[in-house]
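Below is the structure I would like to discuss, written out as structure tokens.
The complex appears here minus one protein chain, its other protein chains still in place.
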Amino acid sequence: MYSFTNDYSEGAHPRVLELLNKYNLEQNAGYGEDIHSENAKNHIKKLMNRKDVDIHFIPGGTQTNLIVISSFLRPHQAVISPETGHIHGHETGAIEATGHKIITVSGKDGKLTPEGIKKVVEFHKEEYTVKPKMVYISNSTELGTIYTKEELRAISKVCKEYELILFLDGARLASALTCSSNDISFKDLSELVDVFYIGGTKNGALLGEALVIVKEELKEDFRYFIKQRGAMLAKGFVMGIQFEALFQDDLYFELGKHANEMSNKIAGIIKSKGFAFQVEPCSNQLFPILPDSLLEELEKEFSFIRNEKIDDDHTAIRLVTSWATTNESVEALGKFFENVNNK
Amino acid sequence: MYSFTNDYSEGAHPRVLELLNKYNLEQNAGYGEDIHSENAKNHIKKLMNRKDVDIHFIPGGTQTNLIVISSFLRPHQAVISPETGHIHGHETGAIEATGHKIITVSGKDGKLTPEGIKKVVEFHKEEYTVKPKMVYISNSTELGTIYTKEELRAISKVCKEYELILFLDGARLASALTCSSNDISFKDLSELVDVFYIGGTKNGALLGEALVIVKEELKEDFRYFIKQRGAMLAKGFVMGIQFEALFQDDLYFELGKHANEMSNKIAGIIKSKGFAFQVEPCSNQLFPILPDSLLEELEKEFSFIRNEKIDDDHTAIRLVTSWATTNESVEALGKFFENVNNK
Amino acid sequence: MYSFTNDYSEGAHPRVLELLNKYNLEQNAGYGEDIHSENAKNHIKKLMNRKDVDIHFIPGGTQTNLIVISSFLRPHQAVISPETGHIHGHETGAIEATGHKIITVSGKDGKLTPEGIKKVVEFHKEEYTVKPKMVYISNSTELGTIYTKEELRAISKVCKEYELILFLDGARLASALTCSSNDISFKDLSELVDVFYIGGTKNGALLGEALVIVKEELKEDFRYFIKQRGAMLAKGFVMGIQFEALFQDDLYFELGKHANEMSNKIAGIIKSKGFAFQVEPCSNQLFPILPDSLLEELEKEFSFIRNEKIDDDHTAIRLVTSWATTNESVEALGKFFENVNNK
Partner (left out) sequence: MYSFTNDYSEGAHPRVLELLNKYNLEQNAGYGEDIHSENAKNHIKKLMNRKDVDIHFIPGGTQTNLIVISSFLRPHQAVISPETGHIHGHETGAIEATGHKIITVSGKDGKLTPEGIKKVVEFHKEEYTVKPKMVYISNSTELGTIYTKEELRAISKVCKEYELILFLDGARLASALTCSSNDISFKDLSELVDVFYIGGTKNGALLGEALVIVKEELKEDFRYFIKQRGAMLAKGFVMGIQFEALFQDDLYFELGKHANEMSNKIAGIIKSKGFAFQVEPCSNQLFPILPDSLLEELEKEFSFIRNEKIDDDHTAIRLVTSWATTNESVEALGKFFENVNNK
């Protein structure tokens, strides 16, 4: 049974693992103060062509989200998120557990709009409400969609206007930035966003997210917050080495591209059979709407998530590809669909 | 320069890394629900000869401490810790950040005593004080000392008497349980303690601690707490595989023994030269008191921590060994001390 | 200028103040352990015809809400609230500040329904979501509506079925229970609800809410939580004396009735002129929809809140009456409307 359930079913990309093997018995400084972490940070900074950002490696995404949000907000301040945002429905209340309210905005395709943000800010003006102070978006979003540079610039502008910190969750940034329709670069990100992270877990690492703090005022004492939330690994170099592997050459982008190619092929197969999608396919997450009768067959060979019941006979499922998705598995899927036809 | 600074300077023990390599491209379920985690848990349960414990893998020690303490205590309840406890002085207020007070007891050699615990409970009887509800100890302690079975049994008894949850931090449990003077087994632990963890990070793993919940009432919903604090790794199998490697045979104990052997040798060298120790050497942490003039020389060849100034001319340093400590490095230390004499 | 802005514009009802004067120089035990608090609790218990409830006096409503919710929930548990719930939009994130998520349900007229609750529970079944464990309702609601006994019984049933704690915010309970359409008694409340409070601030006291804990498991150590959140007044007898005044005879009910009578009169005046209401008038809060041109005139003589813009020319305002609302003020309002006509 092949799994399209998520993009974290396998270990590390072989070139990442190779470096872990290579440096395994080397003695390194603890808590991320080692040379590999340093190297990795420099590689990432080069991509943005700037040195004035702070970079920290944090084991997981939920952890990164909760540290960022709880560290930058004062007690009465809140974060604005799309209703589909990972922090709202998929983190067991991790943000609220640090004391902060999430203000959700229902939107299209998992994205926030400047208008949505404005409306929230205008509504929260009194001292009996929380004070919106941060905007949380993800790229790609939970629905696999991506922001255009123009969209991101517009959000960035409204954030500056209202003095909101703009935070971008990049757990799946590799897939977003290597999408055929993408026009955002790392440099753009560092200019439009105050703080963001580059997901390693979902793009070839065993674990680890690289948090990039751009805004000067947010940098102070950040290692204290990482430590306080239990996210400062003793062997921080385990993340440093992996990000060194991902960024010392183009590996990070290669892996994102591969995931997208696999995903495009699958989308093509399913579209050719006349099936619709819940959201127009783009990055490495696909949401085809399939007949329930077909799903039972499909589940015999492949595993995936049933995302949402669409009508009495149809369900939108989620298929996820990654750096590890094999051509064989996609071909097997192609073969499965060969004899299928939507009407 | 050889480092005796800590027991997390190297990556994973080769046999641990070997298994990570072996299973790297295998597809596994996410969030610790994979077969390797299952295997590892079964191996650990066998050591205790019981099946009725819950085991969870958590990336780091501070994280484990904060999750355990915040999940089991109600808002007005506090945890009792030795003044030297890791949670008190080395975790950036992680426990308080979850809302709970730590009540410290000054003690000898980093250990708590039943009397110390009793005194705290008797002192906290009014509703204007917090209510002690948990006892935190570590084995080995921050000073490298270990508990005897009799000591642990006495603490366990007083905890039962006062309805206190007994929590044992085993970040360095391997070294403690393989000490020549140790008389505690895993089975004993599971009978005397309500919840404890088996440190992987400091005994051969890249990361990971195995939390064992013995007390029935503490088991419910625990995965929610792990998730909420950001400690549920997407690739939980990365920890599962490593603990499988550590416990499928005796590797875990071998590594602890090796660390202790290296440490014993070093203790022998230093003692033979007439130097005293801050705490009588036992496990893999040594605290020799050396003349400051000697330290400057020593620091040219070895790195370590200066633990505490003892008098105008002497300082207690900390030397830590691990599974990775080489014979060569110990011999080099022996050579260094050859010509030294404490008159 | 007469204010219909809220029901806390004046001090205490004269009979309440009288008792405060009477006992002023009497020496009383601190922290609510005085005889007047005891008396007040006994009067309230008599109303329910039961002795097995715990009663605590807490200075304000937000404080009561946050203490109740944070004390009874474990870290991963959440509270379900109507979207219009006071805890969601009017308490500056007080609940989230204690670490808990509020799950909102949009509903009609500020009320929750069993179906709404069920849907939330069914949706939150996975460990990556919070776990609903409490239901928060208020009576009367933020929109001035009240629950019928049948509605409350249905909610109570679904809460028992799903093991949810049912918490009723009774900041305006006096007005609710003395409504002409009300069929709920204090006894009913104590049978259908696990914990609720009887608002003093909005019904004749200077400050104070009487929290009634019915469910046995919720009673333990509750004074610790009050103390920890800073809500245990040194002079707790100041609240005890006031609740003694409110409940030693029927004063509490008289005051609620008076507020409703005044409100009914006002509703009659406005209805007679052909104006609609946002919500059908019931208790001491009225939401008439008036032409904006008229509001400007009205604001010259009376103060009130503009609740919501209805269309380009109309706004729903909020008029609140209380025990202190004078006949003169209502007559003045009648006079104002005499010459008004909504076509």
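Just so it is clear, A, B and C label the chains in written order, and each chain counts residues from 1 on its own.
Following the convention adopted for this analysis, a contact is a pair of C-beta atoms (placed from the backbone, for glycine too) under 8 Å apart; a residue touches a chain by one contact, two chains touch by 3 or more.
Fair warning: this is a prediction, and the values are worked out from it, not measured in the lab.
Novice: Which of these, A:15, A:76, A:90 or A:271, touches the one chain of the complex that we don't see?
Specialist: For the chain that is not drawn, the touching residue is A:76.
Novice: Can you say which of C:54, C:91, C:127 or C:142 touches the chain missing from this structure?
Specialist: Reading the full complex, the residue touching the unseen chain is C:91.
Novice: For the chain not shown, which residue from C:40, C:53, C:66 or C:173 touches it across the whole complex?
Specialist: C:66
Novice: Who touches the missing chain here, A:228, A:307 or A:329?
Specialist: A:228
Novice: Over the whole complex, note the residues of chain C touching the chain we left out.
Specialist: Chain C touches the missing chain through residues 2-3, 5-6, 8-12, 14, 17, 20-21, 23-30, 59-67, 91-94, 97, 201-202, 206-207, 224, 227-235, 237-238, 324.
Novice: Spell out the interface residues on chain B facing the chain that's missing from view.
Specialist: 75-76, 78, 89-93, 96-101, 127-130
Novice: In the complete complex, the non-displayed chain touches which residues of chain A?
Specialist: 70-71, 74-76, 99, 127-128, 131, 221, 223-225, 227-228
By definition in this document, only the chains that are shown with their structure count from here on.
Novice: What chain lies closest to the overall centre, CA atoms only?
Specialist: That would be chain A.
Novice: Relative to chain B, which chain's C-alpha centre is the most remote?
Specialist: Checked the centroid distances; the maximum from chain B is C.
Novice: Can you compute the centre-to-centre distance for chain A and chain B, using the mean CA position of each chain? Integer Å is fine.
Specialist: Their C-alpha centroids are separated by 34 Å.
Novice: At least two partner chains per residue is the criterion; list those residues in chain A.
Specialist: Residues 91-93, 97 of chain A touch two or more partner chains.
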